[in-house]
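Data first, discussion second: the structure below is written as structure tokens.
Heads up, one of the protein chains got dropped from this complex, but the rest are sitting where they should.
Now for chain A:
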Amino acid sequence: MKLYLKVWRQENRTSGGSMIDYEVDGISEHMSFLEMLDLLNERLILKGERVIEFDHDCREGICGACGMMINGRAHGPLTGTTTCQLHMRSFKDGDTVYIEPFRAAAFPILRDLKTDRSSFDHIIQAGGYISASTGQAPESNSILIAHDTAEAAFDAAACIGCGACVATCKNSSAALFTSAKISHLVLLPQGKTESADRVIKMISQMDAEGFGHCTNTEACEVECPQEISSLHIGRMNYEYNKALILRK
């Protein structure tokens, strides 16, 4: 099939950018979206032009490196799917496809479709962990965790940190990302001790990074490739308010 691409090209953090047109033919429906971009890049190289830069690594939907806006949707038209897992069978011959980076004040563009998402690392650094140094752990079966509790914690812990939730949010809020971590840790007995401190620190870091506020449109949940529920945001708000009230 043949596609008409309009791709965001940008030199560096400070320069402006623009949409550039490319025609790509010879696309097979079995290709992944990134393999289609590989094909285009291979042709650009042969012409001596700079390749379109995009982040990608595992190409199996788990590392969270890839992510772009495809026709205005984070990771493209499918639900529960990262860009690398999107295949060309989701497009038709002759389609025009707009490809842009994830846009948010807290995700500066480095070049083309590559963005800097280190703000997510900063949120985790603020308290997204259980303080258990190596060597301190008790025997693992001494901490009983009900099957459903472990599964619920897992659902939250499945976040891959790709940033689709931020990119799709009209406020560029990181509430889904942050709340998923808060939920993961507060659901488990090991993580409860630090929960009040954690939620306050992580939320204030989220604000400091320049992410917007959550206005509960739940758009994040729709685009999350791991289908993480926006109910975690409710839990985060509950934990936050509880922490504020009980704060000594």
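The working rule: contacts are C-beta pairs under 8 Å (C-beta built on N, C-alpha and C of every residue); 3 or more make two chains touch, one makes a residue touch a chain; residues count from 1.
In the analysis below, contacts and distances are computed from a predicted model.
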(Q) So one subunit is absent here. Using its UniProt record, which name fits best from "RNA polymerase subunit sigma-24", "succinate dehydrogenase", "Xylose transport system permease protein XylH" or "ABC transporter substrate-binding protein"? (A) "succinate dehydrogenase"
Q: Determine which one of A:S131, A:S204 or A:N241 touches the chain that has been left out.
A: A:S131
Q) Of A:M1, A:A157, A:V222 or A:A243, which sits in contact with the chain we cannot see? A) A:A157
Q: Could I get the residues of chain A that touch the absent chain, sorted low to high?
A: 12, 28, 30-32, 34-35, 38-39, 42, 44-46, 48-51, 53, 55-65, 78, 80-81, 85, 87, 89, 110-111, 114, 116-118, 120-121, 124-134, 136-141, 143-147, 149-151, 153-154, 157-158, 160-161, 184-185, 188, 190-191
